[in-house]
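Every protein chain but one is kept in place in this view of the complex.
Chain naming follows the written order as A and B, and within any one chain the residues start at number 1.
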Amino acid sequence: MHAASSSPHAEPLVLHEDRFLDPDPGVRRIARALYEQTRGLPLVCPHGHVDPALLATDAPFPEPTALLLIPDHYIFRMLYSQGVPMEAMGVPARDGTAVESDPRKIWQRFGEQYHLFRGTPTGAWLDMELHDVFGVRTRLNGATALRVYDEIAERLRSPEFRPRALFERFTIEVLTTTDAAADPLAHHQAIRDSGWGGRVVPTFRPDAVFRIAQPTWAAEIQALERAAGTTVDGYAAFISVLEARRAFFRSLGATSTDHAVVEPYTERLPDAEADRLFQLGRAGQATAADQARFEAHMLMEMARMSTEDGMVMQLHAGALRDHNQRVFDRFGMDKGADIPVRTEYTRNLRNLLNAYGNDPRLTLVLFTLDESTYARELAPLAGHYPALRLGPPWWFHDSVEGMKRFRERTTETAGIYNTAGFNDDTRAFCSIPARHDLNRRVDANWLAGLVARHVITMDDAHEMARAVAYDLARQTYRLDTVPEPARAPATLVET
Amino acid sequence: MHAASSSPHAEPLVLHEDRFLDPDPGVRRIARALYEQTRGLPLVCPHGHVDPALLATDAPFPEPTALLLIPDHYIFRMLYSQGVPMEAMGVPARDGTAVESDPRKIWQRFGEQYHLFRGTPTGAWLDMELHDVFGVRTRLNGATALRVYDEIAERLRSPEFRPRALFERFTIEVLTTTDAAADPLAHHQAIRDSGWGGRVVPTFRPDAVFRIAQPTWAAEIQALERAAGTTVDGYAAFISVLEARRAFFRSLGATSTDHAVVEPYTERLPDAEADRLFQLGRAGQATAADQARFEAHMLMEMARMSTEDGMVMQLHAGALRDHNQRVFDRFGMDKGADIPVRTEYTRNLRNLLNAYGNDPRLTLVLFTLDESTYARELAPLAGHYPALRLGPPWWFHDSVEGMKRFRERTTETAGIYNTAGFNDDTRAFCSIPARHDLNRRVDANWLAGLVARHVITMDDAHEMARAVAYDLARQTYRLDTVPEPARAPATLVET
Partner (left out) sequence: MHAASSSPHAEPLVLHEDRFLDPDPGVRRIARALYEQTRGLPLVCPHGHVDPALLATDAPFPEPTALLLIPDHYIFRMLYSQGVPMEAMGVPARDGTAVESDPRKIWQRFGEQYHLFRGTPTGAWLDMELHDVFGVRTRLNGATALRVYDEIAERLRSPEFRPRALFERFTIEVLTTTDAAADPLAHHQAIRDSGWGGRVVPTFRPDAVFRIAQPTWAAEIQALERAAGTTVDGYAAFISVLEARRAFFRSLGATSTDHAVVEPYTERLPDAEADRLFQLGRAGQATAADQARFEAHMLMEMARMSTEDGMVMQLHAGALRDHNQRVFDRFGMDKGADIPVRTEYTRNLRNLLNAYGNDPRLTLVLFTLDESTYARELAPLAGHYPALRLGPPWWFHDSVEGMKRFRERTTETAGIYNTAGFNDDTRAFCSIPARHDLNRRVDANWLAGLVARHVITMDDAHEMARAVAYDLARQTYRLDTVPEPARAPATLVET
């Protein structure tokens, strides 16, 4: 299928200083100046999926394949799409199917297929991660794979590569995890208790307890009851417990909640109707339509609670999860088979925005996978309602072209000050600096284009570059209650 | 939320000669040559919302805040989105709420928030308006706001800043207003009677009398009856009166009609069914569904009348008006809360296009807020049906990036000769030159890119630049029945 057979050999891995910047010399000069200003700013990570256990235990990372490949669906979905079975990549099967267990064989396979990532953000992140985090200086391919593996493995054994050491080296100002409503947050508590100074905070994500038609819902409610130490036998108790859980999350530093739905429909139900649906769920009789109404109502309640407790509300809409039944049955969720669908915001959010969108106490951050809504719906909504901020390009779009399209389609209507800054949204801890770096380069480059076309002045651009790289994330997520740290080192590149 | 506090001070306001043009020196040179050819062409304004009373009375404009801020929802919606109450911006409330009445305080607030418009077309228009129309040479910010206010206020008191003087200085060849079906067009008549040579013509916009389910419909029909001097007690009379009103509009120079719908559905009903719906409206019993069918039918009738009387038909689809109920209740319509929705043209317009789209007497200009339809539906339709022309990027998209996307997505299928030229669509009279200038720069720049990539020749580009800046608007709207005026001055910049 490809020309990988054309004698792969060892070439140096070089990250060009001007990568992702415009080739026009004038634009590039401006872009460099703007990027130099932001590249060393601390990393604010207001939304992500890193396991807090990493930083609670600070145990050494495993070998390279278990660290970098097996958990990363960006990687194995691409190989899968080209005919490499997931079993061959060591993705654990939940149905007992045997999968490859030799990490070096898996890494070799990956190296042989590395050309698949040409021109993709995954390729860009990996190259920077290998180079800057692990000090690799050889391009990955079939011929060099095992040598690169051994290099990384050796690094991972040294204390400088323990999670907390990397956290500090990455100059992470705050790292936000995503946690179920019933989560006891033991790892967050352990981090606090440890006396380590890294700021790691949870996000309240109660999706599972809103899905009354799911077979797993009863178990989720039981978990909630255990966490809350009370029974949840009706809608009123449910609301009380959710409020209590939010307070508990806040006590461990949480400043935000997160909610995922397919269609962002919102509607307030009478309490009695909400309770009727809740009881249908308890009886195992709730339908998909019942659940959709209950979720629409619970989004209203989450907004209401946010106006009262000040937690920033995030809404991720438009991903149809687990599209591939065969892959789901064998390997479970998060296997690269969540596929976006067309999403409507103008009508769906109207109820919520009419009720809470004018309230200065609410901040609602919207994410989408449907770019056709950027200019048509999201930017006009965010350019009007005080409560709204637009989240950065989500998921498959957190890439050079995706970020560029986001700015080009939202700025002229909403400006930058109605956007929420960057987040890396990743579970791949070691990729965090690469993702922020890519974003800072792309945004600097976009601003440089505006300067070069005399749309904004260089002074404006400097303020805007800092805002999109740092200030807006801190402010939107209300993470600016602690002072800015001292200036971070200019780069994490090893010398 | 921003760095506006970073010691704002007085900086010179400079409009770069090459603003909005490509930074590549080769492209810019071509773009400049094309722009130099079109920048001095007279302004053809075939669609807009300027109040004709301005030019009928030629009274001096009010002070700067009342002129530039309070009526401009592009401005106050952006401030509102960042937490500035509309009351604080002096937007008049219809429910009796007190609002700020000190124009200098409002202007100061605006100056302090001016950074919000960085990178937006509103900012670009305002800068050019301040610089070229009002001679301001200081950048607006919190420190300079009142000085700028005083400068503008002083200018507004001089006779050179009366509406007709500006109309002439702006080299407006024709200015088209938008007027309800029942409008007596007294201001248009007064302009004619005054002997002043400026060409100001109305547009027939009968939306309100088609909305049979609205509580205000009965009053609209009564106004129509008064204007027509006859009773409108049924569908047949309604049609007759509309034909008469169109003739009256034409007698005052009108060459076009305009129609706004959410979904551009079209369908011819039997006359008896149309009359039944009309009577339901009279009885106050028409539903939203009844109205949708009546509107779909009336679009067919408007097309039919256009084939007979030669009026160009405009259709604006896809804006959900007054999304924010709280803002609407207090401040009324046009407050920056009209939000676009996904719009379908291929199936919805099929009935109308099959009936009239092949008729050389009809010109139908389509506008959209849903850019996903440009390449998919609108360009293919306009590249086939003789009656169709595509209107310029509408509303939130009348901007550098919006105009660029329009050309990139429509030209390869429809060419430029199936597009309708530019219109400014504004009620802000003093912003008209800035809007045309931005458009002429962006189109010149787009053509320069085609020349630089050897897609078209420079000779082609010169003809195309003139077409999109001037000829196509005159021709599409049938405003070319009067000769072109003598060459206008090259620029309106004060010396």
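By definition in this document, a residue touches a chain if its C-beta (ideal position, glycine included) is under 8 Å from a C-beta of that chain, and two chains touch if they have at least 3 such contacts.
Remember, it's a predicted structure, so these values are computed and weren't measured experimentally.
Enquirer: Quick one: which of A:Ser81, A:Ser158, A:Gln222 or A:Ser251 touches the chain that's been left out?
Expert: A:Ser81
Enquirer: Taking the full complex into account, find the residue in B:Thr65, B:Thr144, B:Asn418 or B:Ser431 that is in contact with the omitted chain.
Expert: Counting the whole complex, the residue in contact with the absent chain is B:Asn418.
Enquirer: Of the listed residues A:Asp18, A:Asp51 or A:Asp480, which contacts the missing chain in the full complex?
Expert: A:Asp18
Enquirer: Of the residues in chain B, which ones touch the absent chain?
Expert: Spelled out for chain B, the touching residues are 24, 26-27, 344, 346-347, 350, 353-354, 357-358, 360, 372, 375-377, 379-386, 388, 408-409, 411-418, 449-450, 452-456, 459-460, 463-464, 466-467, 471, 475.
Enquirer: List the residues of chain A that touch the chain left out of this view.
Expert: Interface residues of chain A facing the absent chain: 1-3, 6, 11, 16, 18-24, 77-78, 80-83, 115-121, 124, 320, 323-327, 336-342, 369-372, 396-397, 399-402.
Here is the rule we use: only the chains that are shown with their structure count from here on.
Enquirer: Report the inter-centroid distance (CA atoms only) between chain A and chain B in whole Å.
Expert: Taking the mean C-alpha position of each chain, the two centres sit 40 Å apart.
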